[in-house]
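A protein chain is absent from this complex, but the other protein chains hold their places.
We call the chains A, B and C, going by the order they appear; numbering starts again at 1 in every chain.
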Amino acid sequence: MEQFLAIIIAKYNYWLYVVLMMIGFYAMIGKRNLVKKLIGMNIFQTAIILMFVSAGAKYGAKIPILNKHEVLEHGVRAAQVVNPLPHVLMLTAIVVSVSVTGVALAILQRIYREYGTLEEDEILEKLGR
Amino acid sequence: MSYQSSIWPLAAVLISLLGALPILASDRRPNLRESWTILIAFGKVVIVASMLPTVLNGGGFVFTIAEVIPNVPIQLRVDAMGMFFALVASILWLFTSLYSIGYMRALDEHDQTRYFASFAVAISATLGVAFSANLLTLYLFYEMLSLSTYPLVTHHQDAEARTSGRKYLTYILGTSIGFALPAMLITYQLAGTLDFTQGGILAASGADASTLALILVLFIFGFAKAGIMPFHGWLPAAMVAPTPVSSFLHGVAVVKVGVFSILRVIFHIFGPDLLLQVHLGTVITTLASATILIASLVALTQDNLKRRLAYSTIGQLSYMVLGAGMLTAVGMTGGLLHIAMHAFGKITLFFCAGAIYVAAGKKYISQMDGLGKRMPITYLAFFFGSLSIIGMPPFGGFISKWNLATGAIESGQLILLLVLLVSSLLNALYFFPIVYRGFFMPAAEGEPDGIKEAPLFCLIPLSITALCSLGLFFWPGLFLRLARMAVGL
Amino acid sequence: MKALALVATLVTGAILLYGTMDFPAFGDPNAPAAVHLSNNYIEQAVAETHVPNLVTAVLGDYRGYDTMFETVVIYCAGLAVVSVLRRSKS
Partner (left out) sequence: MTTSNLHMYVLAAPLLTALFVNMLGRVSRSYVAPLVLGALGFSTLASLGVLSRVLDQGSYSYTVGNWAPPMGIELIIDPLSALMLVLISSVALLASFSALPMVAKEQAGKEHLFFTLYLILIAGLMGLVMTGDAFNLYVLLEITSITTYGLIAMGKGRAPLASFNYIIMGSIGACFYLLGVGYLYILTGSLNMADIAQILPQLGGDAAMATALCFILVGLWIKMALFPLHGWLPNAYSLAPTGAGLLVAPLMTKVTIYLMVRVMFSIFGADYLFVQNPLVQSGMVWLATAAIICASCLALAQRNLKRMLTYIIIAEVGYMVGGVWLANSTGLSGAILHIVNDALMTLCLFLAAAAIAYRVGSLDFDNLQGLYKRMPITMAAFTVGAFSMIGIPPTAGFFSKWYLILGGIEAGHWEYVVALLFSSLINAILFFRIIAIAYFRKEGDHARLQREEAPLIMQGPLILTAATLIVIGLGSGPLVRGIIKLALPVGF
């Protein structure tokens, strides 16, 4: 048990983000309101972004912006700078996430225009009529 | 046996396939269209006959169309067995073309262009099956035949045609995809090839008896065109088609393609020796015997003339399979020979049924009393045809049945001899009443007087095929020789 | 339906947590992610690209191909929004 706790504490970041992800995931598949689904999607994607970024963290390291001249002259110790790659990836992922949200919102507008509601059950009811 | 590479097998197959194009193009000029049909039919006979001497001398032709699967090209090859079948089919197609013209015009049928074009494609497929060098090619043309005959079966485009068309495709396509295709794949997996080889290809694969039995049964049911029960139901249903279709396709081409495919499998995929070794001949003969007897009994109960002929066909087809299943050279010769003998006999009978329909508008046997006096030539031809099918001398059918009976005795299965005798008796029982009613029963009250013989275009072909049935008793030489070459005698 | 969604969520979460068992601890400077590529970027990026901000260096240079498509994504999204919301003339 203690071992298990030690594992959790050592990797608490992942545990947090997985919980966050699952909140979003549940909203995507469990909620009947279309906007809530969309919000769930955003939570999910944000949690993934956080997970990636946290994977780049190093204890005692600084941000990956260096002094150019100093580096060119003396070099740099890699352990003192956090991993820049996850940040790069997540910049892209954020853009993708925002774009998808934008398109989805536009589509939601059209749906609202057409059916006057964003509740899935009510829409299905209207379609069934 | 040595095969020379040649374009002629392809030409024989393609002439009618490409011929469908000018037929379609001359949609609005019936005379031109029918001239095309005759010309193509004649050309086909000439091409097939031109290859005959080489085959008789023990040679053959081969043509590779495309290399599609390792060791299995789409390939045409002319050997004695293929030649035998191609000869029967192409000669009878010529007669059918003539007959079709008379029949379709007399009834003023709709969509004749489509009819003739589909017919041309169907005969192409038939020759393709005859000249296939391997199972895949055979399967290809087999499916092509199934599909090209669909418009013919459903020609009338009414509710009945629709139902029959569905039944036709369900049986034919269903069994070929559901049974024949997996059988072919398993064979390929076992043998690594699908080539038709004298002595079979499965012997070397070392497959056990149960696998072989499975493949064999899958093949026999898979080629449902042969009408082995319980997959025979499509044939009576297909009788809604115009009579020339029934006569040629469902008396000769389509059904015999089924039988021919089964024979190919028995002769050249399994090989008689292998089947003897694992005692699978009885599987074939049992299925065939059951079909012969049941179909003959059912035929007795049918009042619709074409349906009675259809059930008769189902029974007769199983004779051919039965002969092959005896696994003796004589029995196999008999089975093969029966393809030709039955073809000439049955096509005559169908031609007559069509002629009666054209001239008198009658479909049911019970209405045909006294018709023989008004249509003597038709009825005489019908009599000849039925005698040939029953197997009476001096008609062609006797030769094949004689061989079959000899084969049964040689193989030591006297029960098969009994099957042959009983079924011949049944044949007589369902044919003779028709002839008797026609000649000796008085016509029904209020029958119109104007009934006379069908048009010449109908009458001439049926007379010729009837005479052929007679002639084949005296001069069976060509077919007998090809059949013997095919089984290796 | 909701119960099914809950079960799916729990299963997914459990698998994800199970997967983290093999992960290095948070902030471990010797984690594979922290040493393999990252060190190369940190040590060479300034010399190779002359950009002091490593994120920019990687984004704009090493993984510029990604970034090109990132802009395409935005472009697409804008177009998609316009085309979805605009009523067609017919």
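We adopt the following convention: contacts are C-beta pairs under 8 Å (C-beta built on N, C-alpha and C of every residue); 3 or more make two chains touch, one makes a residue touch a chain.
Note that the structure is a prediction, hence the values are computed from the model and not measured.
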Touch partners, limited to displayed chains, of the chain removed from view: A, B, C
Sort through B:G19, B:G82 or B:G165 and give me the one touching the missing partner chain. B:G165
The one residue from B:W36, B:Y139 or B:F196 touching the chain left out of view is B:Y139
Determine and list the subunit A residues touching the chain excluded from the picture. 21, 25, 28-29, 34, 37-38, 41, 44-45, 48, 51-52, 55, 85-86, 89, 92-93, 96, 99-100, 103-104, 106-108, 110-111, 114, 123, 127
Just the residue numbers, please: which parts of subunit B touch the chain that's not shown? 65-70, 73-74, 136, 139-140, 143, 147, 151, 154, 157-159, 162, 165-166, 169-170, 173-174, 177-178, 181-182, 185-186, 188-189
Absent-chain interface residues of subunit C come out as 15-16, 18-24, 31-38, 40-41, 61-66, 69-70, 72-73, 75-77, 79-84, 86, 88-90
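In this text, only the chains that are shown with their structure count from here on.
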Can you tell me, using the touch rule above, whether these chains form a line, ring, star, complete graph or other shape? other
Taking each chain's centre as the mean position of its Cα atoms, how many Å separate subunit B from subunit C? 68
Cα centroid separation between subunit A and subunit C, in whole Å? 9
Interfacial residue positions of subunit A with respect to subunit C in the complex: 7, 10-15, 18-19, 21-22, 25-26, 29-30, 54-61, 64-68, 71-72, 75-76, 78-79, 81, 83-88, 91-92, 95-96, 98-100, 102-103, 105-107, 109-110
Subunit C residues touching subunit A - in the complex, by the definition given at the top: 1-2, 5-6, 8-10, 12-13, 16-17, 20-21, 23, 25-29, 31, 33-35, 37-39, 41-43, 45-47, 50-55, 57-59, 63, 66-67, 70, 73-74, 76-78, 80-81, 84-85
